[in-house]
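Here the complex is missing one protein chain, while the rest keep their positions.
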Amino acid sequence: MDVSYHEATETAQVEAVPLAHLSVEAGHLYLDDFADGDRVITRQLEQAAPWLEAADKRTRKRFGRNARISTCLLIDDYTPPSSAGDPPKPSEVVDIVTAAAEQAGFKIDYLAREDGCAVACERPYSGPRDQSRLADIVDGLIVEEAAVGANGSRPPTAQTGWLSNGQRSPTVAVAMDAPGWRPPEEFGEFRHSVFVDVELWSLDESRADLERVYSCSLLTAVWQLLRLGLLRNAGRAVATPYRFGQGEGFPDLWTQLPTITQLTPNAAPFAAYQTLSLLPPHYRAAEHAVEIIIDHLKFDEAVLKQTADRARGEATPIMLPDNPARRTSHLFFDDIHVTHND
Amino acid sequence: MPRVAEPDSPAPTLALGEVRTCLIQNQGALSTPASVALMQLIPGSPVSKVERPVRRVISPEQVTGIDCRLNIAREGRGRAIGTVLSHAVVTNGRVLQGSAHVALTPAEAPERREWRHYLRCPGVVEVVGSPNPNNILDGFLTDSTPARGVDLASISDRVIEDVQGSSKLDHRTPLRAGTGVVRWAATLAPDTVPTVGIVKSDVSNVHTIRLRGRPDDLPMLIRFCEEFALHEWLLTTVMDVIVARAEVDIERDRDPLESLLFALDQLAPLWMPPTYLSERMKVLWDGLEDRTHYTTLFKQQVTRVRDLRDQVKIRPPRRF
Partner (left out) sequence: MLIFATSDKGGTGRSVISCNMAYRRALQGEMVAYLDFDFGSPTAGAIFDVPKAERGVDSFGLHSYFARHTEAQQLDTALHSDSDTLRDLPRVSGAGRLVLLPGDRDGGEFAISADMPARCAQLFLKLDREFDLCVVDLSAGRSYAVDLVLEATARPELSALTCRWLVFHRWTKQHILAAHGLVFGEKGLLAAGERRGHDPAELNKAVRYVRTAVVDLGVDQESVTRAAQGAWLRAYDQKLREQADKLRMGRARLAGQIPYDPMLQWSEQVIDDSDVRGLKIANQATVQAFEDLAAKLTDESFWGGL
């Protein structure tokens, strides 16, 4: 006699997401950057174009003519705009972006918004039922690095909203304590430390519910993880790109827009085995923080396995590195000005 | 559950754990959705739920990093680096368990490696140094000094406290009962037939278990310890708390009806030995029954509770 009994709710099924070979982030702009129209975006995309072309060429050389490459742009609608007056509407920004990209000689396939990285919206006008609190999810995946001597007696300090890559310097209360000062130390680097303490969130004291305000670093980590196809909510895919139908208008408010809007029909998948971000140099610190955050995440093993299996099954099989942070690349670049003699 | 089949890492040779068992601090038993919400200790990570034969809702595994000296009996030194897993279990919306466990493998490098290396195998610590496995087991099981070595006591306790402090509970205590503690250690080797040795400590509500099994038995051994902890706690609570106090209450003319009914309605249905899980589990549990007659004992206690209830109903106490 052989009887088996199993309940579907015992282990969650992990939804797969389609993956491209390369996802190129052509820029990361604030709503303020659109205050004087297309100047900033035009300059950014025009600068990005040759690097994008080079990346495209290299990817096709390695993975074949049909290699899947998608482009995206992140709009920061999380930071409240500083300029007076109404911020540009989503439809206006889409028009400006599309035109600027065309001028630069390529297409922006996906437009994402940063607030949608804190709380993912799957559709326009989404409500709490189809939203996923992605920043909370990523925060919950962080496993703090154990200090030497940590044996589990004390609770982790991540509850403070900070994550570091080393042992913090003990607090020095008064100047008289100064002789007892010890330097902070990066874990595993016993000669020259690059000690970094990353703010993950802070509490907005002005609000009664003490809502967390997520740092740019954490939200950018969410963004990179979405581009790597590594985030799920209870096994479900999240922030799936939404394509507006013919005649379906964009909402007027950014918060009503889905997290990721697909602008180009038939674009390669949004998420990819590898990501490349083409950004001005001032994003360097935040992107370093992202790497530290990703280095401390405990990923769902089923998701990692699913991604690795898919990569191995490609026409040109790919071996993904164990560390997802190694699947992200950056190019920090900003033209120095040329004086025109006219 | 810890991953034991990591292709490029050696199979664990030892595993350590602690399970704490107590009542959920809520007036009524929790519904299924309430149990699931309570077990959502990590947002977005899946909660596991099984309805039959008893409703068992399990939180996602929490990961705690450690890098500390092992508490080793007699002689030897060892440094453990890696992560401990812990999860909470709610059974029938009534009983809460906090379970922490870790598998030990020999370290390949003599010093600490980058953190990502340890995150690749959650629930595994690498041991630098080569202490005798028996000394590790004895050090963990017999030294009850708090906070020495890998502190699974604090980790499992924190699971309980985090859940019990949740705003999803009303924090009313339906029955005052102790927290059961089961501390276990397992030796893992290929081709081993599972064995179990249980010792009841002189400290009340504390048991230690030594187990043996194959490395791939580990999830089953963890489950065995959780099931033992649950059943042992049920038996102790009904026998030493409910029946014993009801007898005193009747003697002193106080009304024990409420706690007797609690035993019958809320605790008795939880008795469901895990023999249904797998053949290897059935062999272990049947062996336990042969030695302890737990199920018979529990049935006797439930009969005693029924008798006391009938007695109280026929001749109600004078006071209250």
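Order as written gives the chain letters A and B; numbering starts at 1 within each chain.
Going forward, contacts are C-beta pairs under 8 Å (C-beta built on N, C-alpha and C of every residue); 3 or more make two chains touch, one makes a residue touch a chain.
Keep in mind it's a predicted model, so treat the numbers as computed, not measured.
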| item | value |
| --- | --- |
| Omitted-chain contact residue, chosen from B:Arg52, B:Lys200, B:Arg252 or B:His293 | B:Arg252 |
| Sites on chain A contacted by the missing partner chain, in the whole complex | 153-155 |
| Contacts of chain B with the absent chain, listed as residue ranges | 22-23, 25, 146-147, 153-154, 157, 161, 164-165, 167, 169-173, 176-179, 245, 248-249, 251-252 |
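The rule is short, and it goes like this: only the chains that are shown with their structure count from here on.
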| item | value |
| --- | --- |
| Computed distance of Cα centres, chain B from chain A, in Å | 39 |
| In the complex, chain B residues that touch chain A | 3, 42-52, 63-69, 81, 83-84, 100, 112-116, 119-120, 122, 147-152, 154-155, 158, 276 |
| For the chain A and chain B complex, residues of the former touching the latter | 5, 7, 9-12, 132-134, 136-137, 139-141, 143-156, 187-188, 231-235, 295-298, 300-301, 322-323, 325 |
